[in-house]
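Missing here: one protein chain of the complex. Every other protein chain is in place.
Every chain is named by a letter (A, B and C) in the order it is written, and numbering of its residues begins at 1.
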Amino acid sequence: MTNPSCELDPNEDKIREECGVFGIFGLENAASLTALGLHALQHRGQEACGIAAYDGQQFRTERHLGLVGDSFTGDDPSQRLPGNISIGHVRYSTAGQTVLRNVQPLFSELHTGGFALAHNGHITNAYTLREQLVKKGAIFQSTSDTEVVIHLLARAKEGEFIDRLVSAIRQVDGGYAFVGMTEKLLIGVRDRFGIRPLLIGRIGNSYVLASETCAFDMIEAEFIREVEPGEVVVINEDGIRSFTAYPNASSRPCIFEFVYFARPDSIVGGKSVYEVRKRMGQRLAEETPADVDVIIPVPDSGVPAALGFSQATGIPFELGIIRNHYVGRTFIQPTQQIRDMGVKLKHSANRSMIEGKRVLLVDDSIVRGTTSTKIVRMIKAAGAKEVHFRSASPPIKYPDHYGIDMPTKDKLIAANYSLEEMTSMLEVDSLGFLSVEGLYWAMGEKFREEDAPQYTDHCFTGCYPTPLIDRDRQLLGGNQLSFLVEVA
Amino acid sequence: MTNPSCELDPNEDKIREECGVFGIFGLENAASLTALGLHALQHRGQEACGIAAYDGQQFRTERHLGLVGDSFTGDDPSQRLPGNISIGHVRYSTAGQTVLRNVQPLFSELHTGGFALAHNGHITNAYTLREQLVKKGAIFQSTSDTEVVIHLLARAKEGEFIDRLVSAIRQVDGGYAFVGMTEKLLIGVRDRFGIRPLLIGRIGNSYVLASETCAFDMIEAEFIREVEPGEVVVINEDGIRSFTAYPNASSRPCIFEFVYFARPDSIVGGKSVYEVRKRMGQRLAEETPADVDVIIPVPDSGVPAALGFSQATGIPFELGIIRNHYVGRTFIQPTQQIRDMGVKLKHSANRSMIEGKRVLLVDDSIVRGTTSTKIVRMIKAAGAKEVHFRSASPPIKYPDHYGIDMPTKDKLIAANYSLEEMTSMLEVDSLGFLSVEGLYWAMGEKFREEDAPQYTDHCFTGCYPTPLIDRDRQLLGGNQLSFLVEVA
Amino acid sequence: MTNPSCELDPNEDKIREECGVFGIFGLENAASLTALGLHALQHRGQEACGIAAYDGQQFRTERHLGLVGDSFTGDDPSQRLPGNISIGHVRYSTAGQTVLRNVQPLFSELHTGGFALAHNGHITNAYTLREQLVKKGAIFQSTSDTEVVIHLLARAKEGEFIDRLVSAIRQVDGGYAFVGMTEKLLIGVRDRFGIRPLLIGRIGNSYVLASETCAFDMIEAEFIREVEPGEVVVINEDGIRSFTAYPNASSRPCIFEFVYFARPDSIVGGKSVYEVRKRMGQRLAEETPADVDVIIPVPDSGVPAALGFSQATGIPFELGIIRNHYVGRTFIQPTQQIRDMGVKLKHSANRSMIEGKRVLLVDDSIVRGTTSTKIVRMIKAAGAKEVHFRSASPPIKYPDHYGIDMPTKDKLIAANYSLEEMTSMLEVDSLGFLSVEGLYWAMGEKFREEDAPQYTDHCFTGCYPTPLIDRDRQLLGGNQLSFLVEVA
Partner (left out) sequence: MTNPSCELDPNEDKIREECGVFGIFGLENAASLTALGLHALQHRGQEACGIAAYDGQQFRTERHLGLVGDSFTGDDPSQRLPGNISIGHVRYSTAGQTVLRNVQPLFSELHTGGFALAHNGHITNAYTLREQLVKKGAIFQSTSDTEVVIHLLARAKEGEFIDRLVSAIRQVDGGYAFVGMTEKLLIGVRDRFGIRPLLIGRIGNSYVLASETCAFDMIEAEFIREVEPGEVVVINEDGIRSFTAYPNASSRPCIFEFVYFARPDSIVGGKSVYEVRKRMGQRLAEETPADVDVIIPVPDSGVPAALGFSQATGIPFELGIIRNHYVGRTFIQPTQQIRDMGVKLKHSANRSMIEGKRVLLVDDSIVRGTTSTKIVRMIKAAGAKEVHFRSASPPIKYPDHYGIDMPTKDKLIAANYSLEEMTSMLEVDSLGFLSVEGLYWAMGEKFREEDAPQYTDHCFTGCYPTPLIDRDRQLLGGNQLSFLVEVA
């Protein structure tokens, strides 16, 4: 009669955004607003955070491992980081190398003055460029691909600062959104396809840059527009100027912002993320219906699609999995004896909604499938008569190279197994994925334009928008740029 | 076009449980299982936690301020706290006096040997007893009312240990559940009305005591039965013995366990808490219907009732309020300038589900009403055409004296204002509460037995099950027992 | 040609004082002055420290493991501990059981009001009394022998507070100095032989109590007089009152205050400690002369005696052993490989003063002899032609029972070996100790009165001033009073 539960966090088997960025120009206590904006972007990166500010005389930076809310506590951060221009960064990182010197914003003193930079995304030719720069005597202070941009800028020969910046930007490939600052300017840059998001907001006559609208909501800034693909925006007290880094840019934002990354209350590309996710569930109900008694979301990211499925079918939506909100990061490591007892720290099944019922589990996506299997077992142990599983996005078959953290291809279940095999591996009575067409329908598109897809969707389709120079040279990945380890 | 949001945490305006208790006898690594059980009970107290264990030679205790998952980290706790008998405690406390010497389990060396004790609830004659004991030369080491029990036990004259314990228990009044341990025994005690919960579980031939079934689920223990009102259970390797401390005991458990305290997946008094809460929403829909377009729960405690209301009426349930899970305990204190900008750290409105709609907000209860008002304003700022509010429990009009932390009576909105006044204060188009009859219906009762109510419900009815000796003597409350402050 | 050095701290082979106490009445910011006084007494105990203060409304205590200067840092302590009455304590403790609940001052709320107590020394019938008290239902909160006094006071039946206190004091045996406080009084108590020191000082019209005059020097208090053996002094705004706890008291202070404990600039019993130690060296030169080229003190406690020896003989005094002041408490644990390389962290030989010379090492005492041997080897490795060793106090042959921490008798080299054996064990060319008569001469006494010695000198003579009740009952020692271990 116990409520069975699940040892692992469903979120442990998610792909992850690598960063969120924020910048503000022209408001007193800019660093405090940056801290608040970063807090709203916390879901984009929980490993580290940092803020830079300039007060007319000195740049100051404060960088921490950990959450914004644990790092910028107590007194107003703008007392330590005064000034009316500030940028900030939240970072997710895989392991080990999250040492402080890799935490952004990075700062350097160039011939043209001080420059701070924060970056979301990944530069696909970073290693190649770095190798060339080191040969010329450049000394790198981090293992971050972001630093390549600063060295290119430092060595840019001709013209005004903006000319140098555009010249540097043109040398980098990939998916990225930069927020930078000098003594006088706030700068935003988006890659030529707009793969990673960057938006412009306004408070009075002051401008704000952020990865998502929820950061504007936090500080009651008004959303103005997105930075265009390939655009460089430069903000000072005279307003916004726009420069074109890539004349032939075209829009192709990452569709995973809608599937998983963005907060449900954010507006991305003019669309409510929550509504798009509900439409995914609605379409899923049409494409792969299920004859069940109850619909249970895998918390928390499966909730909107599960509601969409429920409302489309009339089958009741219930909270069949209860999440323990108090799990610390470093909880006890149970011994094998205890592990064998079926201990579970993060979730448990709500037996009263499951026992004797045909259950449909809805999640936003399936990555490795390991956690899905554990959840299915937990639901069965709670007495479900049948368990069906639906993914509100298509099968994930291809790795990312633009700043998303995900397992290698051999770990992606859908890249290696058929639907039948996966049904068996997940131990479910039926399994279904949303189709790519269904995904585009949920986005409000009539169809996917095969020649020039409206969204960056390579994880589902294998269709990469840019060349992958470092990968093609079979070089080491971005996390192995250095052979230095900082022990403490 | 921004998503308005709300400065305060709805949870800040909740009443609070004061504690959770756990005990285990006869399993290796007992302290590790206690840590896991306390983790499952974390929602009952987040201020402090502690574990005691005995290994046949020495008692050991480890007590911390903070969460279980932050306190019992890294290596297996049973390496520091060896033994196969262990008890634990999680504690919520109002302020200041959460110093370590008040954190439980309390330990003392009696003439009969070592004794450790953990307590959920409140002793209504603690101050009176303490005063008598101090006059006789007793020296108190804490400001906790729990310690009174230990002194009564230390001074009990006649007979075996159990006789002494029963003799001590009989002198205390109030609502309480004790878990205690000696070198040879695990002990559970419940007050004569069973106001505070205490349950018995089993793993193989070993026994477990806990405040809620979710602690049994965590370690895959089987739920056996509740400790009876006024019962003393004594567990050793021979099994369970039962003693009666109060011959005339009768069952009257606290109804707030169902309304708010217990985890939704717990089974209390044989009932699924989740189902009872859905029935509260269902009955609420009958008692105070609302002509609206969308039902939005106040997260997280309003969810089951909102689902019940939605399923009863067919009006769609939507996540119209998004919660930021990453709020640290000591986040930045915004300056007035920033506060005036409408900053909100914990929740924001999901405009796409609100704008232009008639919205019904459902919460489990209304205490002071201050947070409810802020949420209503946030929903209105997100463009709601109308905002209606429903409380899935009756108006809270009377203070508690059995271990629940809640505001004084002058702060309880329903104790001081009429429905019309509250409707106006909350700035809503309509306001409704569940009736006391409706609450009993949701519990599965035909009616409330006025002479001997089935549940302790004084917060709604003013009907207290026991005399309130300390209060009647107009003595200081439990939190002011000492005039010592420990600074560090 | 290297400078050889020594792995171990000479101070590791010293006997140790267990505590220092301090109290002040009638000055604003009393806790800040207490912190300063404790800082001056830091040499009497480095394991823990604590301060209590009363501001007319509340007692406050702050207790720490560690040094005064690391614990009471930053802002003025009296902001956290306001009031014009305060007591404090520094503590040395052997091991393990230095948990916070044992750190003094201890506080308790008695029928007569709040009472805080700090203690230097040891109660020789503590265990016997504790056993009796527990039988009567007393609950102990610490494993400190000090707490016995509080329980005796709490249970004292008749009369005014002072009568109760005197009644309690009369039941305890041993060597002790207490400093206590109530809401209205500062209290000082010294055992019937004045074994442990306690002095009275004055700042304006306010009074101060402390273990040594150096604490008065720190805050520019004027030294008034010693508390008499068996005297209870009670200080309030009307001044000092004196009570006699033991009518037949007689003076017999611990001679080890002169040999090692007291700071050299303190005045004890009207004598300059520095001068007494120089006289020990002077007499040592007469009793056991040495034909050497250079006199080298074992730092730091051997310095005054070495200077006395040098001035008496004209043989040059040189710093032949250099001490590294920066040794942290938890320095790296060298592996055996490194240990075998002869690593030494704390001292090294100054070869230029040693090589080719006949060296005399002078130390204040020899306890186990282990460190002495290591120092001798270091001096030899630095090229000394001969090494002679002198102890400025007599052979230590008997254990203490009055609050001094020292090895058990089987570890005391002089209790187990003859002079010849010790000379061989220390690997020296000659070895000498000051005689007991010489020690009394250095104190300014004509001779030791055998029937009623002027000083407590049992470590040298075996002549204990009081009965040793706990020892004689062969009970467990003071550090094993409890079978509870606090893990964290």
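One rule holds in what follows: a residue touches a chain if its C-beta (ideal position, glycine included) is under 8 Å from a C-beta of that chain, and two chains touch if they have at least 3 such contacts.
As the structure is a computational prediction, the values presented were derived from the model and not from experiment.
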{"item": "Chains in view that touch the one left out, judged over the entire complex", "value": "A, C"}
{"item": "Residue of A:Y92, A:F107 or A:Y274 in touch with the missing chain, whole complex considered", "value": "A:F107"}
{"item": "Selected residue (touches chain absent from view) among C:E18, C:D55, C:D217 or C:D470", "value": "C:D217"}
{"item": "Sole residue of C:L36, C:L110, C:I195 or C:V485 that reaches the chain not shown, by the stated touch rule", "value": "C:L36"}
{"item": "Absent chain, residues of chain A that touch it", "value": "57-64, 80-81, 100-101, 107-111, 114, 134-135, 137-141, 150-151, 154-155, 482-488"}
{"item": "Hidden partner chain, residues of chain C it touches", "value": "1-5, 28-29, 32-33, 35-36, 39-40, 42-43, 46, 67-70, 72-78, 203, 213-214, 216-223, 263-265, 267, 272, 274-275, 303-304, 307, 311, 316-319, 322, 324-335, 337-338, 341-345, 348-353"}
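Assume only the chains that are shown with their structure count from here on.
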{"item": "Topology of the chain contact graph, where touching chains are joined (line, ring, star, complete, other)", "value": "line"}
{"item": "Far-end chain from chain B, centres as C-alpha averages", "value": "C"}
{"item": "Between chain B and its twin chain C, rotation from the CA superposition, multiple of 5 degrees", "value": "180"}
{"item": "Separation of chain B from chain C, taking each centre as the mean of its C-alpha atoms, in whole Å", "value": "50"}
{"item": "Distance between chain centroids, defined by C-alpha means - chain A, chain C (Å)", "value": "62"}
{"item": "Overlap residues in chain B, where contacts from two or more other chains coincide", "value": "none"}
